[in-house]
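Shown here: the complex without one of its protein chains, the others still in place.
Up next is chain A:
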Amino acid sequence: MAIKTGVSLYSLQDAYGRGGLGVDGVLDAVAATGTQGVEILSDQMVRGAARATDETIDAFNASLDRSGLTRVANDIFINSSLYKNRWLTLEEQCELLAADLRLTHRLGFHLVRVVSQTDPGVIRRVLPLAEKLDVALAVEVHAGMSFDHPLTAAWIEEMKTVKHPLVGLVVDFGIYCQRHPRVSTRYFQQALGVNDDVVAYIDDIFASGTDPRQFFPRHPDNPDDYMFPEELTRHFKHFQDRFYCMMSTGYENTSLDTLDEFAPYIKSFHGKFWEVTDEGEEYSIDYGRVFERLNRIGWDGFVCSEYEGQRFALPGEPIHDIEQVAKHQAMMRAHLNDGLN
């Protein structure tokens, strides 16, 4: 029983895309951190995705094999917004999901992470195929849309009803934030001109031990519509101030007790991070605190580094994704045995 570490290639999207590192290049960078596993996004690095040729699949598998990394998960997305004028029907969504399950199987993975807000109606419809391919289906529990969001709650209800070992959750550490990521704050202040009073107001919410998602009342008919009080809105000078507050609801300080509650259903974790500081810790998420709890519940599986600080590079500023992932892996290694005797 032990926490195992991996890296999601989400982290190295810039090194791969703009950096031109290629699949082998990013896999080499991941392996060089000394990590055990890798999580991929087939839509990002497998040319053709679900329609990839055998040649493409063979080459990708050869790269994965060569890297020596364990295949942890494939992050997939049902393109329900495929058409401009309508949302895909549930049957159409299932067709796309089935194609991605087959792709995941061809790539040798046994877990797909479907993105937050996936309709739980797909579960029973694709389960026979998932069983045949031995691929588990887990929805991402992501900050801003975690356990109490109606669609996540609906997935959990269906998951508990179906009660099948191939249906579960991938929990993103972004739900265990205790501070607003300061790289995001800096971006909003310096690139978008968000004012200091607004920043301080949000920081104070975190400092009081809660988070903006719990602090601001939500519209009864729309779970994603937050109502900001006058003492905050009086500081709004332009749209970016309001936008900052809306985006701040995407960082949650959810109780770690949710780990005890949902442990039996959790298939894997995203070790979300925005900034590993010079002191070697994540600025917003106390990994020691989370790992201590993971060890207490006897978590025996992966936590994959998922770097999202690249989103907040200032215009023209270089992105240090490879360096940040290496620092994050070292940080996770330092906390692996927290809470164990």
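Going forward, a contact is a pair of C-beta atoms (placed from the backbone, for glycine too) under 8 Å apart; a residue touches a chain by one contact, two chains touch by 3 or more; residues count from 1.
Convention: contacts and distances are computed from a predicted model.
A chain of the complex is left out here; the name its UniProt entry carries, from "C-deglycosylation enzyme beta subunit", "Transketolase, N-terminal section", "Transcriptional regulator" or "Endospore germination permease", is "C-deglycosylation enzyme beta subunit". From the options A:Val7, A:Ala29 or A:Ala49, the residue with contact to the chain not on display is A:Ala49. Shown as candidates are A:Phe109, A:Phe269, A:Trp299 or A:Phe312; the residue that touches the absent chain is A:Phe312. Where chain A meets the missing chain, the touching residues are 10, 13, 16-18, 41, 43-45, 47-49, 51, 77-84, 115-118, 187, 224, 311-313, 315-316.
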